[in-house]
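One structure is given below, encoded as structure tokens.
Here we show just some of the chains, and they stay where they sit in the whole.
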Amino acid sequence: MDNKKIKAGITVFPGSNCDYDVYRVLNAVFGVSASFIWHKDKVKNLKNFDFIVIPGGFSYGDYLRSGALAARSPVMELVKDYAFGGGIVLGICNGFQILLEAGLLDGVMLTNDSLKFECKDVYLSTLNTDTPFTCAVKKNSVLKMPIAHHDGNYFATDKIIDGLNKNDGVVFKYCDEKGNLSAGSNPNGSLYNIAGISNENSNVMGLMPHPERSSEKILGSEDGGHIFKSIIKYIKEK
Amino acid sequence: MNKTKKTNKPAEKLFGLSTEEYEKISELLGREPDDFELGIFSAMWSEHCSYKSSKVYLKTLPTEGGKVLIGPGENAGVVDFGDGDVLVFKMESHNHPSFIEPFQGSATGVGGIMRDIFTMGARPVANLNSLRFGSFSHPRTPYYLSEVVKGIGFYGNCMGVPTVGGEVVFDECYNDNILVNAFTIGIAKKDGIFLSSKCEIGNIVVYVGSATGMDGIHGATMASEEFDLKKNKKRSTVQVGDPFTEKLLLEACLEAMEKKLIVSIQDMGAAGLTSSSFEMADKSGKGMIINLDSIPLRTAGMTPVEMMLSESQERMLLACEKEKFSELKGVFDKWGLNCVIAGEVIKEKVVRFYYNSKIYKTLDVDVIVNGPEYKRPVKSPAYLKEIKPLKIKSYKMPGNLNDIALKIITNPNIASKKKVYTQYDYTIGTGTVVPPGFSAAVLRVSGNRLNQNKGFLLNVSGNSKYTYLDPFTGGALAVTECARNITACGGSPAAITDCLNFASPEDPETMWQFSSAVEGIKSAAIKLNTPVISGNVSFYNETAKKDGDRTYVSKIYPTPVIGMLGFIDDVNNAVTPYFKDEGDEIYILGSLNGNLGGSLYMDIIHNDFRQKPSALDLDYETRLQNCLRSLIAKGFIKSAADISEGGIFTALAESAIANPKRTFGFAVDYDINGLRADEFLFSEFEQAFILTADKELNGAHKAAVKKILGEYGIKLEKIGTVKNNEMKINGIINLKSDTIKEGYYSAI
Amino acid sequence: MTKKAFIKVTLKEEVLDPQGKAVLSVLKSSGYDNVKDVRVGKYIEIDMDEGKSASLKVEAEEISEKVLSNPLIEEYSIEIK
């Protein structure tokens, strides 16, 4: 199957600002047919799309709580239906926050423990390679990607964490270059160094780092590309 | 002409206008102005809007040539980027608001400069900033630093525009007047540029964006007066930034432009509706009707003059063909923004205001926009007579240079600004090839085109201490320093913008500093062929202070800051300043002067920096930079760094520790030829670069290198070798790289 | 008639409050030794038109629950005046 036949939908909220980066990388780097879904578009459902990306940014200015206002936007009802029907949904950064606020993933994002916006490269240890988002990643491989967020301090109750652990729902953790999970490699105070989680069926994943900013050699890392390659592989083999 | 009698209005009722200016206005009107008129005159004739003291000098700057398409005069300048693309950039100050409220002041500064860029039809693709705070140990400095950085990040990050570079300087001359200069560059299509000068008779005038509130009334006049901390009335003028709304405004404007729904457009910056309406009318050679009843208000009951002077953020004024208004409104509705008909473009060159459904006032456009123009008195500052060339012999040579080196590298003005720039999103946009932390930022055009490798480089620089010691050289140095940073990355300098931060123009000594600094900028810009395409002047960076019975005026050093754009054909060939491999050879390209006059070393080690800095040989500089560019173009060079504050030691040390992958060291063994060791190590702004290359430079490439050097008449000397984790120079420096690295990254 | 709903949104006790912690440390280092703990929450005022709503209280509850707070970490209280 030709990548061009794969259709990706990218949601756009007022204040989304990584929408175009994701669009560009999917189309130009991976040859997928990606298009935008404006939050007020009157579409009936998202069934035409092979996967949905909720990109990063500052939806509604991140006012009140990051992701909170976008999660109440009409298009999120469609995303929920899509996800409950097994559709693949990837939330990046603010997209992750929106998925949490919409209840598609469990937990919340608190302000970084530094109380500052943090922009830097981080390393991720891949804990679960059996998801549509990581099936092309080698188990335990360390991926380098940039983060850029103010509220990436993942928090959840013990019950939620137990649930995540039971389902291999923790997909990525922050680690050092060699893959060690140290406190020093945790950029934001996130519980158990959690950087990315999936739902029980592994068809919905959120992660704080930006794979779209690390899919080309000229930008210093192609590791983020593995996530998009995984999705493409998964869809082709489905 | 009927002569009006002298006014006896008290000064504070003149909103910054001088008595003479008030009388001139009365003469032009044939009577004394009423409050509405006075409000408008005081804004438009303020230093900030009229450039009345600086115009005569700014006119002398080179503004054409090279790739310049549009020079100063519009919201921003425009440079040709090939393939139908253009780059649009400008730098602007937001000093006074940032001193009053550092978070909101710096945030709205960033918001304002971005509006200047997207008003032109360009999508902002990068921000930079130049920040100056009081001495690092001043009790208020941590507060200003943290709030300003937060404000800049808050606005730029939310907008989705990467902040890719800047500078942070600490000096006690800024204790009472911090400086916040913000730079934005955007990209547009050559045929997609929008101007404020294109209004056509019969167009409707449309107000878009946020509602108008009581924010920043008299902001423009405030920026044109020195501070008097006791006058609380100025405190009620804080503007609050809303980057979320600005992001919507950006998208809505670009969408409307793309759909060709806009004829002419102007952002509402300083003096809001006043300057946007009068300037659009003036530049278009037309007039305008403004219906004040239509202006969306946030605070009920605002008076006409308050509406006209409000500096509420995130608003634009535009002209549109009548038939297209409903489509235009559709776009702004989609983005949830106000979009109302506020008037009409008319033939008669007046602005006619309607209020309560009646004609309220009619003001002549020419009278309002053609404010005064001064050639203020100038006088060479008395202190300059004491600034003599340095006699280093009269200063004791320090015993342990290792300690000195560590002091230099951990000085807040040298140490890494990583804790600052990691608060800015510098990776968004997938265009940042060389991020902040190195010489110049290198960006590619990520657009939707693959294999499009052309790119551009950006840098902002200024050195106020040198400008204080030698205003001409300081001005020229700001330009050459930007160019050095860009050249060292393999780029070709193309054009500049400037932000000229000075004390009161009414002081002849300040005016002299201003004129000399502009002369310096001009000389360097001509020599390096980097025309000035936009800029900004900020005067009155001074504050009246009381110290016991003594009152005095705390003034900043003259601080011209330059923002430069350079080009590179292929970003893959960009060079970074850090060492790449152990065993590579280290060279000096150029020649050393060894003058410590005005240096950081003299300042912090000998507590006396008041000496004359080296003069700049602009001919030599041009050859030197061209020579380096040729060597880089051949692919011979693995790293290149200029020698700025902190001297050669700092340049070498940074090159050794800045590689993100690993730490290096160096062994330098060089005949310093009559210089004292401290002169060699710490002399600043040498007309020279530190390069590294593999052995081929002196082997297989030897002949080619020699030819290039000969062509430009530049010297290249090997001084040492890249090593692992130890910094050694001539037996006088012997340090562990890790120690230096730790100090460099943790000092601020 | 327009009424006002005043809503306090506070972090649940067991949730760590980084902002409160930061304020606490600023206060301590400024010499306010008797300050023991600081928690930072939100205070929201809503102007509501009474005419059109069945019960302002119910509506304010709904808004607080669904939009203004995140039940996993926050609780809220409402006052209507």
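In order of appearance the chains are A, B and C, and numbering begins at 1 in each one.
Keep in mind that, in the parts below, contacts are C-beta pairs under 8 Å (C-beta built on N, C-alpha and C of every residue); 3 or more make two chains touch, one makes a residue touch a chain.
Small disclaimer: the values here were computed from a predicted structure and weren't measured.
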item	value
Overall composition (this structure file), stated as a label formula	A x1, B x1, C x2
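Methods note: only the chains that are shown with their structure count from here on.
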item	value
Overall pattern in which the protein chains touch one another (line/ring/star/complete/other)	line
Cα-centroid distance, subunit A relative to subunit C, in whole angstrom	29
Whole-Å gap separating subunit A and subunit B, where each centre is the average of the chain's CA atoms	36
Gap in Å, rounded to a whole number, between the CA centres of subunit C and subunit B	41
Subunit A - residues contacting subunit C, complex	64-65, 68-69, 72, 101, 107-108, 110-113, 115, 153, 155-157, 189
Touching residues on subunit C, where the partner in the complex is subunit A	15-16, 18-19, 22, 42, 66-68, 70, 72-73
Residue ranges of subunit B touching subunit A (in the complex, touch as defined)	150, 153, 157-160, 242-245, 247-248, 334-336, 421-430, 432-433, 444, 446-450, 571-572, 660
